[in-house]
Each structure stands twice: as C-alpha cells, then as structure tokens.
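Before we start, here is the structure in question, set down as structure tokens.
All protein chains but one are shown at their positions in the complex.
Presenting chain A:
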C-alpha cells in the first residue's frame, strides 16, 4: 500500500514537472502555427507565419550567415584547440606553466566585456560587418577554456602510445594526426558541437559587429523582430524560433552523452 502511494506521488510530481517544462515549449510551437498575432486567444492553425518569415524578413540570409560562421569557426577552433592542448599536454618547455595559468584566468573573463575594444579593433582592420570578424573572435576565443579541457583529456591518455608511434618512425606531427586525433574523438565531438551551437545563440558580439540587416546572425535577427514590437511579430518570431530550435535541440539530444561528459570534465579541470 505504502509503495503504491509513493509510486503515485512520484508520478504526480513527474507529470507536474513535465507540464512546467513543456508549457513554454508548447506555447512557442502553437504560436508558430497561429493565425494573426496569436496573442492570448487561439485561432485556427496555419503555415502563413513561415511564409511571412521568408517573404518579409531576411531569415534565409540570417540562417546561412550563421551556418557559415558556425561551420568555419568550428573547424578552425577545433584545429587550434587540439594542437595547443596536445603541445601543452605532451611537451615540457619553458613558459608552459605561465602560459597555462594566464590562459586559465583569461578564460574566466567573458569575451564581450571587452566589446568596445573588439569593435574598435575590427573597425581598424576594416572587418566590421564582415562575418570573418566573428569567425576570428569565436575561434580564438574558444582556445583558453577548451585547451584546458582537452589537455585534461589528453593527460589521461598514456603517453606510451605516442612513444610507440615515435618508435615506428613517425614524426611529431604524424603522431598527432595518426595517434592523438583518433583517440580524442569524444572530446573533439564535444568541442565541435559546443562551438557549432555558439554562433546560433550568441547575441552581443554579432549585434555589435554585424549591423546590416542582411548580414545579421539568426539570434540578432530574431530578437530584433520582437524587440519593442512584440505584439505585432511574436508569431513570426515563434516560427523562426521553431525552425532554428528544432535542429539544435536534436543535435543536442543526439550528442547528449558527449556534452555531459564534456561539461563534467570541464568543471573537473579546475
């Protein structure tokens, strides 16, 4: 009897929590298919919001801008991170310790606090408005935190496998490509996925660096839709939000295992 009551209570709690979790998500889904502005009352379902999204806004441009930035910065940053972390993990050299410490303290400082400086820098280089500027900031900005993460991972891999490769006549870089990269797949997945998701989420830097409507990223474009005119555009925003949230959530749930490992390892490193 007591067992049954516990089971019942537990399921009530689970259903209640599911309700709390799902309400906002259902709300955005329903709004996306609402006719009109969808404020408050429910109307019939329609696809017109998606049509308006593509006709009246630059959603397509925003989407491909973001995709381009995300893909490029993922490739570059993973390459940089792996190289740095490998050198930091496997070689002893002067300045290594101080470098690691600097990197670790700087990684705690949010990039966007120096937004004025970043803006001035890219203005100076003539790159404001050019997506390359964001790729540079994301790729290089990812180094500090992730280097620590990957270094921790590589430290856990016995260096005897490197030595075996050296014995077989591999050069250092060959060992890196043929031995280190293959064994680091899980951590590479984590870095790649988190780097890929970042540009879809980030608001502040793209908002400052890419100001023309056509060159905006998705987050900035979508937020601009509802900022100050929520009552007019919320359903269009919802349509756009659903279109971007769907693939990202799926990627996230598919790679959950790696992401959880990555976050746990990230905290462990210090």
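Going forward, contacts are C-beta pairs under 8 Å (C-beta built on N, C-alpha and C of every residue); 3 or more make two chains touch, one makes a residue touch a chain; residues count from 1.
What we mean here is this: contacts and distances are computed from a predicted model.
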_Chain left out of the displayed complex - its UniProt protein name, from "Lipid/polyisoprenoid-binding YceI-like domain-containing protein", "Phosphoribosylformylglycinamidine synthase subunit PurS", "Maltose/maltodextrin transport system permease protein" or "Pyruvate ferredoxin oxidoreductase"_ = "Maltose/maltodextrin transport system permease protein"
*Using the touch definition up top, pick the residue from A:47, A:105 or A:232 that touches the left-out chain.*
A:105
*Would you mind spotting which of A:96, A:178 or A:214 touches the chain that isn't drawn?*
A:96
*Which chain A residues touch the hidden chain?*
3, 6-7, 10-11, 13-14, 17-18, 20-25, 27-28, 31, 39-40, 80, 83-84, 87-88, 91, 93, 96-97, 99-101, 103-106, 108-118, 120-121, 123-124, 136-137, 140-141, 143-144, 148, 152, 155, 172, 197, 200-201, 203-204, 208, 219, 222-223, 226, 230-231, 234, 237-238, 241-242, 244-245, 248-249, 252-253, 256, 260, 263-264, 266-270
